[in-house]
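Removed from the display is one protein chain of the complex; every other protein chain stays in position.
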Amino acid sequence: MELFLERLISGLTNGSIYALLALALVVVFRGTGTLNFAQGELALFTTFVAWWLTTQSIPVWIAIVAALVLGFVMGALIERTLIRPVQRRNDMAVLIVALGLFTGLNSLAGLLWGSETKIMPSPFPNGLDDYVSIGGARLYFDALGVWGALIVLMFLMTLLFKKTKIGLHMRAVADNPESATLAGVRTSRVLAIGWGLSGAIGALAGVLVTPLAPQQLGLTTMFSIFIAASAAALFGGLDSLVGAIVGGLVIGVLEAMLTGYISIIGGSLQQTSALIIIVAILFVRPNGLFGTQKLVRV
Amino acid sequence: MTTIDTPEKTVAPRPSRTPKPRRRIVVEGSAKHRGIQALSALLVVLFLLWAASQPLFRVGQFTNVFIIAIAIVGLNLVTGYTGLLSIGHSAFFGLGAYTTGILITKYEFAPMSTIPVAVVLSFVVGLAVGLPSLRIKGLYLALVTLAVGVSFPEIVRRAEDLTGGATGLVIRSRFLAPPEWTGLVRAERGIWMFWLSAVTLMLVMLLARFLVRSRFGLAMMASRDHEIAAAANGVNVARTKILAFGISGAITGLAGSLFAQYIGALSPDGSFTLLKSIELVTGLVLGGIATQIGPVVGAFAVVFLPYYTASFTSGPLSGVVFGALLIAIVFVMPEGIVGRLTLLSRKVVTFLPADHPSRRKGERPPEEPT
Amino acid sequence: MTLLTIEDLHAGYGPSDVLHGLSMTVEAGEVVVVLGANGAGKTTTMRAIAGLIGRRGTIELDGVPLGRRPEQVVGSGISLVPQGRGTLGQLSVLDNLLVGAALRTDKDGVQADIDRWCEVFPVLGRRQGQLAGSLSGGEQQMLAVARALMSRPRLLLCDEPSLGLAPIVVQELFATLSEINKTDGTALMIVEQNAELAMDLASRVYLLDVGTIAATGTPADFRADDAVRAAYLGY
Partner (left out) sequence: MSPHTSVLTLDEVSIEFGGITALDGVTFDVRAGQICGLIGPNGAGKTTLFNCITRIYQPSGGRITWKGDDLLKVRPHALASAGIARTFQNLALFGGMTVFENTMAGGSSVKGGKRQMRDRAWALIERLELVDVADHHAAGLPFGTLKRVELARALMSEPQLLLLDEPAGGLTHSEVKELGDLIVSLRDEFGFAALLVEHHMGLVLGISDHVVALDFGHKIFEGTPAEVKDNPAVVAAYLGRAA
């Protein structure tokens, strides 16, 4: 029971991270109809910057805020300079640019900071004794912090999309950018904000996940998280915020249970199992589980 | 190249007012056309002879180029002509390589005889990877291929008994000696692999050319450009995509098999990660998507560029270069090098099929539309 | 009073232009119909005015140069109902109307306008909460017009409003457009293949050919011209 609870807690914590990055993917997909393959590496890059700032004896909270701001700026800049000019051409062009960013950003981080793993300090108290006991299982404060961050973000995002004018405009642009433009919506600003937002959310995921385990910040850190997050986002059909969150948590828990209880999967086939989940989901529901069915009219 | 199921954008009428340039007409199958073909073949042979006479290290690089080119020809069939972006072709490359490696080391197959096995296996796995395209489209399908590409090294690491796991698999060079009929000795393996790869590349390119020009090629392109219209015109879109994936996988697997014989040592984190897929995609885009010569040009670029930009290391800098290059091509030359050259040459020369109506009647050649 | 003045307009999509020095005017409160064959540049003209494509030449609204960005154009009082309607299908009818008021800050005025257009187009009123994508073609066209009107334009550009609509729906739509023109004084510029109905509303007609104005006149002039009648009016 104790073991089960601990696995559940760790699954939920990882799941929250997947959910965060999945949210970032969903925000971009809703705005531009593309899967940002570079989302994970963008998060990686900003996390490296946050880590580097902490090594310059800057407090971790300030480093994190800086990473979020950088994530926003980079996201917005990427949209404006790299994505928008090719967006009109075709989907393949956008995918290829994203692939370019994927390798480019990852290698750039390696070039600047080396390939050895780093220790990212946690913004939450994360000593060995910083936990509460639930049914004998330990719930560490930094895990709680991750959960809290997800809940707050979820609330803010719902508010943004449902209640604000910019949220309405984001939905309009996602639906039909030209019509939105014709109605007077500043499409380019809305798109840049959307990408900026997703860059910031991704950065948040990065700075929250890396302190959870020692030596966790390395060049490959975000990739497996990106894979799991894509599976999570797909769970909701790439365009549902709720779906992304549910998907993230489900995949996190599933993974913790599978790797914990089924020895053949162990640690080494984690990505493969996440990916099998992706394929399975897609096969059952080509538009995801929560996704809106798009009517193809000819 | 549309990969997502949006309805075709309506084509805005664009009357052209530019003066019509005079163009040379070359009729396919005519003496002039045959002459051009013979000349090109001669140039290729001369190049190969020159390349084979280079220092061994350089010969090896050329061999690598040919092998990568074969892999890109495979990728081109599915991504360029069928419009399904695959970022999982590293898995086919790896599958071909490991099949050959395992058959040679564990079962003492002759290197050449492993090739058909690698091809068939990659074909079957290709069909399986293409299977989701029955239901999954566009971006989502790209994710599936990503899954395949990422899983491959994990599975190799896991299947330790067969693959040697993370430590890798070494094929001793005595197993890789050139076949006896060539008259080459073991030390001349480099030159043997050079010619084997060059000939294979040419055969594969001929095959791809034949495929693209066949009824099946039309079906591939029709599925790429407009699925619903393709189906309405009698194209079995699902079968076309699956088969294209199979053939594509088989060709890339063939490249992998040659790669194993060329390199002699395999490890899951070596040449079979996502980075290899990205290298293949870069080569394809740079050379020219859906062109016949593009893969070769692209292969030259992806093999030689990192070599010249980052001296000998293929460390992080080559990743930055690939990334920047990929983005730059999409901006500067989306049709790729060969695509751009084709566009330019069309302004000067028109290749006319022999059965073009204007040939039959001796009418004026076709003009620009007005 | 002249509302819109276009002089020597050049615009297009790729390297070659579609419009080659087009000039025309729209008076305040009038209805102008633009005719022309496919590829003559009708839609291009509309898109150039709306700021969706780049242009050279002069476009002035009330004698002041018109902005080049779409939101500037909307802001200064010109709205385009695009060809194919461009409904925001995944948004509710109400949200579609709210998006139409993107540049407005007067909340009460916006609400009043929503109420008004839901009355003029009762079907929109009944289906405020429904997704716009679930409306029929005719209803979507009404929504597109209503959305464009939400910015309180002085000039409404309509690109092929009758495309794909039943004759009876087209009649209803044109009647409503005419009504709005009369009560609000909103000037209309209508590109229409279905020329006959549009001509009934029009005070003036422009005929486009290969990117320039080939002829202009009153509907009566046009109806009197045999060649034009055969080509565009079908009798």
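Just so it is clear, A, B and C label the chains in written order, and each chain counts residues from 1 on its own.
By definition in this document, a contact is a pair of C-beta atoms (placed from the backbone, for glycine too) under 8 Å apart; a residue touches a chain by one contact, two chains touch by 3 or more.
All values reported here derive from a predicted model rather than from experimental measurement.
Here one chain is not drawn; of B:Val170, B:Ala187, B:Ala232 or B:Val349, the residue touching it is B:Ala232.
Against the chain not displayed here, chain C makes contact via residues 35-39, 136-138, 160, 163-169, 171-172, 193, 195, 230-234.
Interface with the hidden chain, as seen from chain B, comprises residues 1-2, 7-8, 10-11, 13-15, 215, 218-219, 221-222, 224-226, 228-237, 290, 350, 352-353, 355-358, 366-367, 369.
Here is the rule we use: only the chains that are shown with their structure count from here on.
Ranking all chains by how far their C-alpha centres lie from the centre of chain C, first place goes to B. Chain A and chain B have centres, each the mean of its CA atoms, that are 33 Å apart. With touch defined as above, chain A holds no residue shared between interfaces to two or more other chains.
The part of chain C that touches chain A in the complex is made up of residues 50, 52, 70-71, 74-75, 79-80, 82, 86-91, 95, 98-100, 102-103, 133, 147-148, 150-151. Against chain B, the residues of chain A that register as touching in their complex are 33-35, 37, 82, 85-86, 89-93, 95-97, 99-108, 110-111, 115, 223, 227, 230, 234, 238, 268-269, 271-272, 275-276, 278-279, 282-283, 286, 294, 296-298. Looking at the complex, you find that chain B touches chain A at residues 1-5, 7, 83, 85, 87, 132, 135-140, 142-144, 146-148, 150-151, 154-155, 157-158, 228-229, 275, 278, 281, 285, 289, 315-320, 322-327, 329-331, 334.
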